[in-house]
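Omission of a single protein chain aside, the complex is shown with its protein chains in their original locations.
And then chain A:
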């Protein structure tokens, strides 16, 4: 658009991607967000210094902060977003519901007052329509909550809930509202200008969530028919108009299994998942926002807004999906390669190889968006993209993402906000290998092992003592995977490895590039992208296959046989105590007893030789006791912190 840009950044982000691509960059403070990205004074200064005429607040941070918008307006700087009154109106949960109701937007039917008796409850439930949810007025965490599908259950639920509420919260007041079974989270993108025009840009299906945070989104939704879509769209536009909304915004709805939809809230900013709407409508939302902010009229009419194809977004996070579907992990991206070699793939990220994923900011690595003419195409592309995505140095959630998008329930569109706990009631455990897939994995590991062995024999240059090539076209290997040990026979001709394993035959074709993290193989005729995370001399091979990381150990038959004589070793646990690795002064202690620390989280900082050394937790744990305090001098090996 020919607009000069200024990036603001905190000091740790001084070499971040957004800083590099902006025309100018201003540091607005140190790493903690309240001192930098949330520091309005510093940002206002940056605006003054650079003479910026408008501010795009992005998402998060100050994007829905009416104070910030006000201060900008006061200085005559355009806030690229809605007016302050819209931010304020939609920012308040109760007020927004009242406005929505007034604008004839469906809201969750419920009794706003306190329910006195069981019969009252029945009467109200009948008015609302079953099923209903009876919940403690003071409630939370599922306590004092009952779902009732008929009158009897309502009476019973009333009794239990009031008892539970009384004992849990010391307050037995109850509320009743419509229960939404199998709710889906579907939102409508709206775009409005300052001249009273507003459009709805179709929906985004955001039901796959964990802890109320979206994980996988798609547009359009498999669930909506044109009638429902139109109804939702029109209500969203009504709401936008009701608050004289301008700019891009999102109206979130809960949709039940019979396509009744209810207003949840409105986000008065650009959403993280906006790229999928851009994909299917062909509009650039940020461009539109800037145009609207400038005061231009919308360029499009409602009938101009198409649904072209299908778009899916996976949120790639630096987190461990094996722990509650994702606990943040931190580290340095030692290797990072986005799957941009594929067509119809868009990756929005703010990091690059070498970036630190720190505790200061959201652990999101990127938004991976794939697009296709059909949903099937978009999903297949997503599979490819996830397999081609190289992330090393931090734990990431690609295993989970890939499992979700290939799960039969997801593929059939049978999803709800409870998808993850329903599909993985015992927590996510990674891809469960079927017999064929296991054979393929074992065969791939063996082929890689052989490729590496053969390469070791390729010594170049003149040899004073000639190397005697090991002539071998047939190998007998044993591959350990989990508890099992699989014997296999391999023959090789050219790039074709024929592997006999577990009573089956696998043909692996691949010209192995041993330096590349990606291993493009053709296994039994189908193309597979595996990744090699590590490989060592003792036969350990760590492969990412179907999204999940598997540890294998490849040994020759002889080594495997002799391996049975090797004693089992119990690893020494030193992760629960932290000792000073050097003499020095304690500069800072970042934790206190009772805190829970994540693996790699900073525990304390020791200064020695004018250098600050950050000591980190070896694993996730609760802090048992702290034996040092800032300013103290410690010797090498002194006990600093004990973990539980």
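By our rule, a residue touches a chain if its C-beta (ideal position, glycine included) is under 8 Å from a C-beta of that chain, and two chains touch if they have at least 3 such contacts; residues count from 1.
By definition in this document, contacts and distances are computed from a predicted model.
Undergrad: Just go with whichever of "Propionyl-CoA carboxylase beta chain, mitochondrial", "ER membrane protein complex subunit 1", "Glycosylphosphatidylinositol anchor attachment 1 protein" or "glutathione transferase" UniProt uses as the name of the absent chain.
TA: "Propionyl-CoA carboxylase beta chain, mitochondrial"
Undergrad: Which residue among A:167, A:432 or A:612 touches the omitted chain?
TA: If we include the chain that is not displayed, A:612 is the one touching it.
Undergrad: Of the residues A:297, A:341 or A:457, which one touches the chain left out of the display?
TA: Within the whole complex, the residue contacting the unshown chain is A:457.
Undergrad: For chain A, which residues touch the unseen chain?
TA: 11-12, 14-15, 332-336, 352-355, 455-461, 463-465, 467-470, 472, 513-516, 537-539, 555, 558-559, 562-563, 565-567, 569, 581-582, 607-614
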